[in-house]
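Worksheet: one structure, shown below.
Every protein chain of the complex appears in place save one, which is left out.
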Amino acid sequence: MPLIRINLSAGKSAEYREGLANSIQRALVETFNVPEDDQFVLFAEHEPGLMIYNRRYLGIERGDDFVVIQLTVSNTRTLAQKEALYRRIVELAAERPGVRQQDVFINLVEVLPENWSFGNGVAQYVKR
Amino acid sequence: MPLIRINLSAGKSAEYREGLANSIQRALVETFNVPEDDQFVLFAEHEPGLMIYNRRYLGIERGDDFVVIQLTVSNTRTLAQKEALYRRIVELAAERPGVRQQDVFINLVEVLPENWSFGNGVAQYVKR
Partner (left out) sequence: MPLIRINLSAGKSAEYREGLANSIQRALVETFNVPEDDQFVLFAEHEPGLMIYNRRYLGIERGDDFVVIQLTVSNTRTLAQKEALYRRIVELAAERPGVRQQDVFINLVEVLPENWSFGNGVAQYVKR
């Protein structure tokens, strides 16, 4: 159910991107109770100049491998779960593909469970 | 007012994309009371590897023509309207441009009517 938009610099390998997507997925499975096979990821690659970001905001030193991860999720998680998700994403992404924790920007957009259709024109998360 | 982001594989024709945009628009007009000329659509094309999605989640068999439709809309619709929208999008997109219903992923992001400006720096949907 999460719809994941990942924005990063152009030129990373497919292995790098898959590693990142899978680290995020594992973090979601562990902290947000997302089913393992509920994975939907959209990458956008940016040429230089098409991603503008401050390299010092809040005292965090961002580098060239800065990545923005915006996750649209159902609004069913606690603050504790969100904090666990952020922590786990940076831990796992540091291992694979090897992203510095300063370079990981995360944002959650929350929606109602009824706001999803995974195919066939049905709102699969509506309880009957 | 809906802002529509469509993510799909690279290589589709302009006719295919227009057909898809227009099918979505017709579904919005029929089910969400969207004015016909209120159409704003952003396409993003993905090269192989830049869109990662599970081909079996919830038992739905997704193929190479998988498309993600994320609609930002005002938060004024009922559950029944949302379910009608999902159904109608897949019906119309199956006709034109010819998308399998298993390949249509839909997500709604709801915002306040005051969160839109259609030009001129004015919040056109705020009632005075």
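Observations on the model:
For clarity, chains are labelled A and B in written order, and residue numbers in each chain start from 1.
We adopt the following convention: a contact is a pair of C-beta atoms (placed from the backbone, for glycine too) under 8 Å apart; a residue touches a chain by one contact, two chains touch by 3 or more.
Note that this is a predicted model, so its numbers are computed, not measured.
Remark: the omitted chain is touched by one listed residue; of B:L3, B:V29 or B:A94 this is B:L3.
Across the interface with the omitted chain, chain B contributes residues 3, 14, 17-18, 21, 35, 37-45, 72, 109, 111-112, 114-124, 126. On the side of chain A, the interface with the absent chain consists of residues 7, 44, 46, 49-54, 56-58, 60, 62, 68, 70, 79, 82-83, 86-91, 101-110, using the contact rule stated above.
Following the convention adopted for this analysis, only the chains that are shown with their structure count from here on.
Taking CA atoms, the transformation carrying chain A onto chain B includes a rotation by 120°, reported to the nearest 5.
Taking each chain's centre as the average of its CA atoms, chain A and chain B sit 21 Å apart.
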